[in-house]
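Below you'll find the structure I mean.
Every protein chain of the complex appears in place save one, which is left out.
We call the chains A and B, going by the order they appear; numbering starts again at 1 in every chain.
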Amino acid sequence: MSSALLVEQILNGLQFGVMLFLMAAGLTLVFGVMGLINLAHGSLYMIGAFACAAVAAATGSFWLGLVASLAAAAAAGTLVEVLVIRRLYGRDHLDQVLATFALILIFSEATRWLFGSVPLYLNAPPILSGSIALPGGGQYPVYRLAIILVGIAVALGLWLLISKTRLGMRIRAGENDREMIGALGIDINRLYTIVFALGAALAGLAGAMIGALQSVRVGMGEPVLILAFVVIVIGGIGSIEGALVGALIVGVVDTLGRILLPQLFGAVLGPAQGALVGGAVAAMLIYVVMALVLAFKPRGLFTGSA
Amino acid sequence: MAEPLLQIRNLKKSFGALRATNDVSIDLRPGEVHALIGPNGAGKSTLMHLISGFLKPDAGEILFDGQDITGIDMPGRARLGLGRTFQISSLAPDFSALRNVMLAVQARQGSSFRFIRPVRSDPSLIEPAMAALERTGLGARAQIPAAELSHGERRQLEIAIALALGAKAFLFDEPMAGMGPESSKTLTTFLDRLRREAPVLLIEHDMDAVFALADRISVLVYGSVIATGTVEEIRRNADVRSAYLGDMP
Partner (left out) sequence: MSRELLLNTVLALLLLALPFGAFALDEPFYIDLATRMVVLGLAATGLNLALGVGGLVSFGHAAFFGVGGYVAGVMATHAFNAEPIFAAPFTLSATDLMPVIWIAAMGLAALVALPIGAISLRTSGVYFIMITLAFAQMVYYFAISWPAYGGEDGLALSVRNALPGFDTADSLTFFLICYAMLMAGLAAFTILRNSRFGTALEAARQNEIRLAAVGVAPFRVRRAAFVLSAALTGLAGALYAELNKFVSPSMLSWHMSGILIVLVILGGVGRLFGPVAGAMLYVFLEFVLGGLTERWQLFLGLILLGVVLFARGGLVGLLAGKPRHG
């Protein structure tokens, strides 16, 4: 394999990882602060993608669509938190799983109702539509690079938010000691709504950005959601650093595995068999990585305060 | 002097900066009641957790019945014959008192992987379980779910479970907490006789009971044993008086 192709695939892996990070960050924050497992996080991703595609189609502007995706996902997150999620904080995980599973059904069908079953398509903005030359030859789409940069910016922003701001201090207090937060005179309901809406907005942002790479369709969120679970299991629930590291591991391992394993098995078994076996193993690779991590660190690489 | 059944040597356990167990060495001899006393937060329950295998020590060793059990987990130690109760009652709340004890009987028989025969009509479980309940005075309450028992009754049930396990040594963590004076007295008499079956390591705040029962007392302060001795020795010990007994009303 040429080094240019390898660089390209590593960048693809990073881009995938960054997108997973946007999903996992919200999930892990919500779990860390509120102790809630939210299956409907994938629906917020889908809402972001649909909002972006619809607004971009109506106005012709990707950027307006992006703003709309953040607003729509945050609004949906706020609404759901106030109406449903708030009642689930004290409940056991089974109730949380069930209620948020119900939310997936509701969101998916409602979206299908509004937009129909035909996928929407979203174009990357013209300014980001070209490719740039990679060192060592080869071209790489600017849009994918932009996603990586946005991901890095969000990771930095989250780090600043949590370590340097008042809101961040409250979030950390909430992770460490739920009772203390009441004692500090913080309006806990408001804090929880803000954290949930923040996570929702990040998921919506991820959905909007990915919408320009894939088709925008109902059900797009759940495969990503499950990968985000793998990410936070690897990283350690409740840890933002863990989510970042886990997301990059999963993104890069999955992407490279799909390219390299068929070739590797091909060298031993011949190209046809190699593609078959390699493809099947590659599809399972990240779960094997997860199992290995769990075998040595049952609570993930970065054991969070939760 | 009889060879100790249980020996704790140089046991250490820290939680962050807090040294909950600081180089503790004590032992339990056949036929004795050895009481562990000390102010709240002295590390008594931590020590109990270390001995029963609920917590892992940072250093030190535990010998039981001539065997080093430091590396054995809690179920393994229970199977070897360490029967413990918990400071805060730890029962299967939906099960009746009887079924809680039957669980211990089946565990003792090593038969938890039998899949067919119903337990409800199994005399080999019910009879020993009823016997243990009767001995702790809970015979009439056998069918009551553990969650509905009074606080004191739950303590009795914990002891019944330890009895049904056929423990070679008992580790009792504040068995009298929450009991009325009448029940405490009954339990004191009961423990007094129990020592002939197996020795008892007893954490207890009720000093009347401790002084009445204990063959030896160890005083734990800030994770360290500051004195071990007979009741008289402990009463006279100046360190103990200043560190602990002097604070008592």
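Here is the rule we go by: a contact is a pair of C-beta atoms (placed from the backbone, for glycine too) under 8 Å apart; a residue touches a chain by one contact, two chains touch by 3 or more.
Remember, predicted model here, so these are calculated numbers, not experimental data.
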Sole contact to the chain not displayed, among B:Leu36, B:Met102, B:Ile203 or B:Ile217: B:Met102
Touching residue (missing chain; options B:Ile161, B:Met176, B:Leu191 or B:Ala243): B:Ile161
For chain B, the residues touching the chain missing from this view: 52, 54, 73-76, 78-79, 84, 86, 90-96, 98-100, 102-104, 106-108, 111-120, 125, 143, 145, 161, 165
Touch residues of chain A, complete complex, unshown partner: 31, 37, 39, 84, 87, 93-95, 97-99, 101-106, 108-110, 112-113, 222-223, 226, 229-230, 232-233, 237, 276, 279-280, 282-284, 287, 290-291, 294-295, 298-299
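The definition used in the following text is that only the chains that are shown with their structure count from here on.
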Rounded Å distance between chain A and chain B, as computed from the means of their C-alpha atoms: 50
